[in-house]
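For this depiction, one protein chain was excluded, whereas all remaining protein chains were kept in their positions.
Going by the order they are written in, the chains are A and B; count residues from 1 in each one.
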Amino acid sequence: MSDARLSVFKTYKLYVGGKFPRSESGRVYEVTSRKGEWLANAPQSSRKDARDAVVAARKAFGGWAGKTAYLRGQILYRVAEMLEGRREQFVREVADAEGLSKPKAAAQVDAAIDRWVWYAGWTDKIAQITGGANPVAGPYFNLSSPEPTGVVTVVAPQDSSFLGLVSVIAPVIATGNTAVVVASEAAPLPALSLGEVLATSDLPGGVVNILSGRTAEIAAPLAAHQDVNALDLCGADEVLAKDLEVAAADNLKRVLRPQPVDDWTADPGTHRLTAFLETKTVWHPTGSLGASGSAY
Amino acid sequence: MTIEKQTSVFEYAPAPESRSVVDIAPSYGLFIDGEFTDAADGKVFKTVSPATEEVLSEVAQAGAEDVDRAVKAARKAFEKWSALPGAERAKYLFRIARIIQERSRELAVLETLDNGKPIKETRDADLPLVAAHFFYYAGWADKLDHAGYGANPRPLGVAGQVIPWNFPLLMLAWKIAPALATGNTVVLKPAETTPLSALFFADICRQAGLPKGVVNILPGYGDAGAAIVAHDGVDKVAFTGSTAVGKEIARTVAGTDKKVTLELGGKGANIVFDDAPIDQAVEGIVSGIFFNQGQVCCAGSRLLVQESIQDELLDSLKRRLSTLRLGDPLDKNTDIGAINSSEQLARITSLVETGEAEGAERWSAPCELPSSGYWFAPTLFTNVTQAHTVARDEIFGPVLSVLTFRTPEEAVAKANNSAYGLSAGIWTEKGSRILAVADRLRAGVVWANTFNKFDPTSPFGGYKESGFGREGGRHGLEGYLDV
C-alpha cells in the first residue's frame, strides 16, 4: 500500500549566492499552515546572513547588469518554464501557506508563472520606453538611457506568499538589479522553494538571494547597509516602513514605499520596473562634417 | 613695427557691464499669496555682494509661521491652478519665459551682484538657460497625456522647494517650471546668500498675471527650509544642495506620502585618455572645474589623466589657467568671479589646507586677488591619490585634484570609487572607448569630449549619494506627477 510509505521531508534552506546555506546562526523557526499545522522548520536568518546576501548580490551585480537585455529576458522566461514543471509543488505550498483551496492556489501559481513571462518580455523594451534622444539646442548628440540602480532589498509581501513575491522580485531583476529578498515571515516556504527554481533557471548565483526569518530583524541591517542601493518596502508594516526609510536615508537609498495591493493578479504596470532605474544621460559633440567654422 | 607695444601684453581695459540696468530696492519682503509682506516676527537679513562685501539689500527672513501662511496660500491656489486647462497654464509659463528674456540683462547683472559669478556666465549661460527652461516646460503643460505616464496624470499639490546659491535663478527655473506645468503650486526658498533674483522673479510672476498663491517665495535660512520640508501641507519636496541636508530631508519625509527629488553633491571624474583631443580637453577641464568658480555640483573636480600624458597635459593646463582673468564679476572679460560667501571661502581654504597637509602638491594660478570680497585663485593639486581628502570630499570651489591611471579599467574603477555619482567626463578620440566607458560609469550625466553642458530637454540628476530623481526633459515631469 502506498499510504504505508513514509514521505521524505524537505529541509528548507536559504538561497544566497546561488547556494543553499542554513542560517549561520543555526536558528530555525516553526512555519505552520493557516490552520496551524506544522509545515517545516525554516531558517531564521540573522544580520550576518543579510550581510552575506548583500555581498553575493553586489558580486553578481556587474555581470547581471552587463548581460544583454535579450539574455536577461531569456533567463526570466526560463524561470517560467521551470516553474511550470513544478507547478503542482507550488500549488500545494501556496495552498498550505495561504489557506487557499487547490483551484485558488493554482490560479495564484499560474498568475505567478505568467508574471515571469510578462517581465521576461519587458527586459529589452523598458529602455525604449524610459530612455531616448533629447533634442538639445546645440551641436550635441544627447541620449538618456535607464540603468539598474544596483543592489535592491525587497521586503516581500506578507500575505501573498508567491504571486506577490514574484511580482516584486521579477521587476527588480528584469532591468539588471540584483535582489536581497526578505520572504514573508509567516509564509516563507514558497519563497524558499522559488530559490530552488531560480538555481536551475540559468540565473547567475547572487542575482536573487532569499532570506527567511523575522522581517524586522533582517530588514533593519539591510536598510542601513551602505552597500545596498534601494529598498522596496512592500511587505513592511507602517511602523517598520518608517524606521527602514529613516535608516535608508543614510546613503540615500531609493525607497519604494508600501502601497496597498488589493489584487496581485491585476496588470502590474511598469512602476515597479522604473522604481529601481537610474537615468544616465550621455552627451557628445556632433559638429559638422568639415571645418566650415563660423565667422565672428 | 611702426607702433610701440603698449606693454608686454595686450592688456584689456576694464569693460564693466552697466550696473544701472538693475534697480535694487533697499528692502524686500516675503512673497506670499501674490503680495510682498514682512516676516511674521519682523526678522530681516542682509544680502551682500561677495565681490565687494557691499550690502545690496535687506530682506525679510521667513520663519515657521510664514511657511505655514505660504503653504496655505499655495494650497488655496492649487484648486484653481490644477483645474486650469493645460493650454492656459502653458500660456502663463510662456509669458514668464518671454518676460525673463526681455529682462535678461537686468537679471544677469542682478545675479552677478548677488552671487559674485562673472557677468559673462550669467549673461551667456544662466539667463538663456532660465528662459529656455520655462519655454520647454510651458510646452509640456497641455501635453501631459502624451508624456508616458498614462492618461490624465495628476499633479501632487503643493511643492516645497529649496534651492542653492550657486545658480540661484536657474535652480529656481528647474524647480518652478515643471511644478507649474504639471499643475502644482509652489513654496520656494532661495538660499540666504542669494535671495534677490527669486524676489525679482516674484515681480515677473506679477507682470505675467500669474494667479495669487501659485508661486510663493520665502527668503530665509535653513530653519525655513526645514519647516517647508516638514510641513504637513506640502505634498512634494524638491531640494538641491548638500548631501548632508539631503539625507536629513530623506529622514524627515520618511513614513509620509511626500514625493521627494534630491539633487545633491558630486565629485565628478574627468577622464582624459592619451588619445584625447588635447586642446579641447584642456578647455573641458577648465570649464569643468572653474566654471562658476567650481561651485557646481556636477563639477569635474577630479581629473583622471592617463599617466603617459600627465606632464604634457598639466603643462598645457597650467599655461591655460595662467590666462584666466580673475576680478570684478561685472567686467565682461572676467573669467573667475568671487566665491559666494565668507563661509564658503573658509570651507574651500580649509580643504585646501588639508590637501597640503596630506602631502598633495598645490599649484595656484598667478593672479592678484582683490583686497575686499571673497576670492580664491584657480588651484590644482597633483600627486593626489584616492586616499586624499581632496580626492573624496566635495570642495565646491575652484580646486582641481589630479590623479593618474594606466588603463581604462583603472580609470573606471577610480571614477566610480566615490559615494557620489552625479557627473563624469571622458576625453578620447576612440568612439568605442567612449561608449564602453560611458556604459560603466555610475553617474547620471556623462559628457564625452565636452563638459558642463546643460539643456532643458536633457535629464539631470545623480546616482548613489548624489540624490535621486531627474530634473529636465520628459523625465523631469515625473517628480511632480502622481504616478
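Simple rule for what comes next: a residue touches a chain if its C-beta (ideal position, glycine included) is under 8 Å from a C-beta of that chain, and two chains touch if they have at least 3 such contacts.
Keep this in mind: contacts and distances are computed from a predicted model.
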For the chain not present in this complex, what protein name does its UniProt entry give, out of "Deoxyribose-phosphate aldolase", "ABC transporter permease", "Putative oxidoreductase" or "2Fe-2S-binding domain-containing protein"? "Deoxyribose-phosphate aldolase"
Out of B:64, B:147, B:278 or B:435, which residue would touch the omitted chain in the full complex? B:278
Sole residue of A:15, A:140 or A:162 that reaches the chain not shown, by the stated touch rule: A:140
Please give every residue of chain B in contact with the chain that is not shown. 1-3, 5-6, 8-15, 120, 124, 275-280, 283-284, 323, 332-333, 429, 449-450
For chain A, the residues touching the chain missing from this view: 139-140, 285-296
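Heads up, the rule we're going with is that only the chains that are shown with their structure count from here on.
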In whole angstrom, how far does the Cα centroid of chain A sit from the Cα centroid of chain B? 36
List the residues on chain A that touch chain B in their complex, please. 129-130, 132, 134-138, 140, 142, 144, 149, 229, 238, 241-242, 245-246, 248-252, 254-255, 257, 271, 278-285
Quick one: in the complex, what on chain B touches chain A? 132, 148, 243, 246-248, 250-251, 254-255, 257, 262, 264, 419, 434, 438, 441, 443-450, 453, 455, 457-461, 463-465, 467-468, 470, 473-475, 483
